[in-house]
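One structure is given here, and the rest of the page talks about it.
Every protein chain of the complex appears in place save one, which is left out.
Here the chain labels run A, B and C in written order, and each chain numbers its own residues starting at 1.
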């Protein structure tokens, strides 16, 4: 089948390649003319046969909103827009409503796979009406991993990004779990081969996983991670997961602790711990550490 | 090689079977005569050729202490005792010292594998002196999974149980991660197929793991887990992990949150939340829920 | 001075009384004619001399929005609206902008005091431009406690509700602190007089506070809180505090833990702990508790 693909960065470029390898036609557009197949969104739309399917793979927020708005003007009733970026699920309903008025379908797709996706396939979590999702099946089949899993039609519009968001929230806490365990093992003297302990866990244990395999890779490159700083960004999806939990009165202690650990990792000095130090000094005369 | 094996319950019985399948001789002892190969510890020791290797697989604490003490009386210099139970690592040094005075070696082995171990092998984390660990290699090879991983000589006496303990701590937080994500997905209406979302994650995602496979198994048996109560025991190793972290001033927010969630799950009513309700009533006149 | 006061419930009614006791004129409006001084908002506005000051004390969200919109139509340039309800600080800027176009000032006031306010005074945290805040000083003086504290002009529009929101977040964690300590003391047998321990803390300790006094009151009414259920609502401000922290990448582990404890207290059974139970059963054959 034919697919328009907007955004040919690290993710989008590899996805174009993987879909083409499956025998489909992809017309890609990117602001960078060196990687773009066409000169404009208008040209991209022109080159596709109706009903058109256009996959948006640009940064969440303003960039996605702009492209969706432009596609709303360029496309025709019966066409479908797929948002495969990291959009917040709450944006999906707005996009679906705005496009729906014009008779254009909307599908949201959460995509996992990172730098490994071209080779191993991308896990896809999809939201939208059946009538809009089903015609896209060949594209989803091209992108997904070869095995029986890695694709789900999760529910209504928004369900794809919501599921991907929760996936990332779970990911935060799993990473935190290994990280906490690693720090504790590194701290204790009786355990002399922490890296080999991690390596051994890759079979037969309850905690074997792909993330564990990656941890072993990282330790093979730098056994005690001495070259790194303990500094971790967060991509937005962890924050949205906690916000969704608060909206729904669902307690998420481990996922939230993992998010907060990242926040703290980015502080040169902790304001709240200054207050703790100040209070200890006030009531107990405990020494404080002064800034140099 | 020959091995004495004390404790033939769910774990020990299967381990005897797996070691025998590998061609070794196992003489097992259990208080239950129906499963025991010998009538007493003394008879077990008698039937083994020196230097003897005796694997203890009984409940941690008093039961293990008793057996180790008895073996200290029955065994001879050059023999080795292996504690494969869920002992706290702090017990290992005591056992090693007490046996060491008599010239008897001591090795601690953390064993993971549960009900799947007989078929798939047991992951082994071992602590002790090289001279005591190396002669046991054939037994470890018999027990471990077939692949390249699943066995590690982690370090000195205690390092095996310490590593296994941290493994379980990590396991607590990973389980909590999936559980929190599952609850949030179940709560949100746009996601109509939570079980299928979990199933799809088994390939191509960052969070694929054996625990995820088990979660899918559980959801296949009972899609919304309606037959279960939200009640979870803890086995001691999660508690010890947090205690070891406190001893070493290592923050473990996600693992500890997971342990506390289990504590709370076992309370019919939460005393601390009664106090919260009482305080809200005191300052704000907020309604409280009275006991029936 | 003259003040219009809209909303004469538990809080508003007492505030009218306290302002009148200070010698000011209050014209109150409530949908309930039994407590209202006038029959309509229009009549309230008519009875006030320009420049008018109208204090809104109705539930946050739709109710406040509706009243602010109506006042925007009824009031004149130079008048001022004060929102003293529990509005989210993000609403304040919207209200200020909408009223500002019409030349009407806007002030947000976070009010603490609960059922004790009539007698002891209300703590006030105020946000807005100096020109709108200063003329209201007589009303603030009437409402605040007698001592030197209890009133602050915290900053720009929104700063009042933001400060009150953070106050409530702190309150959540302080209540949780006492509640956790109380549960632990109640659980341990050596401590035979937990209520008397709490009572004794009211002097000389680091943790003496008004909340502690209230805890002692509650324990005097019901020593072991046996008449209460461990069930606690949350009023929105705790949630907003965590959301504001996430927006600003500030870690709030204790406040968030306190919020989540309330969420959990309201669940008959915990879905996430069902998943933990299911996973333990899957890998370890651990018994689960079935629903009756």
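The rule is short, and it goes like this: a contact is a pair of C-beta atoms (placed from the backbone, for glycine too) under 8 Å apart; a residue touches a chain by one contact, two chains touch by 3 or more.
Small disclaimer: the values here were computed from a predicted structure and weren't measured.
Q: What are the shown chains that the left-out chain touches?
A: The undisplayed chain, in the complete complex, is in contact with A, B, C.
Q: Which is it among B:45, B:125, B:139 or B:252 that touches the chain not included here?
A: B:252
Q: For the chain that's not shown, point to the residue among A:78, A:114 or A:148 touching it.
A: Considering the complete complex, A:114 is the one touching the chain left out.
Q: If the hidden chain were put back, which of C:24, C:47, C:94 or C:167 would touch it?
A: C:167
Q: Which chain A residues would touch the chain omitted from the figure, given the whole complex?
A: Touch with the absent chain occurs at residues 10, 114-116, 175-176, 178-180, 182-183, 186-187, 211, 214-215, 217-219, 222, 225-233, 253, 257, 261-262, 264-265, 267, 269-286, 288-291.
Q: Need a quick check: the contact residues on chain B for the chain that isn't drawn.
A: Touch set of chain B with respect to the missing chain: 206, 239, 242-243, 246, 249-253, 256-257, 259-261, 263-264, 266, 272, 283.
Q: Provide the residue numbers of chain C that touch the chain removed from this figure.
A: Interface residues of chain C facing the absent chain: 89, 112-114, 117, 120-125, 127, 144-145, 147-159, 162-163, 166-174, 176-178, 180-181, 183-185, 187-193, 196-197, 199-212, 241, 244-245, 248, 250-255, 257-258, 260-261.
In this section, only the chains that are shown with their structure count from here on.
Q: Among the chains, which has its CA centre at the largest distance from chain C's?
A: Comparing chain centres, B lies farthest from chain C.
Q: Using CA atoms only, can you tell me which chain is the most central one in this structure?
A: A
Q: Between copies chain A and chain B, what's the superposition rotation on C-alpha atoms, in steps of 5 degrees?
A: Superposing the C-alpha atoms of chain A on chain B needs a rotation of 180 degrees.
Q: So how far apart, in whole Å, are chain A and chain C when each is placed at the average of its C-alpha atoms?
A: Chain centroid spacing, chain A to chain C, equals 37 Å.
Q: Centroid from C-alpha atoms only, then distance chain B to chain C, rounded to Å. What do you get?
A: 47
Q: Mark out which residues of chain C touch at least two other chains, giving numbers and ranges.
A: Residues 253, 257, 261, 264, 272, 283.
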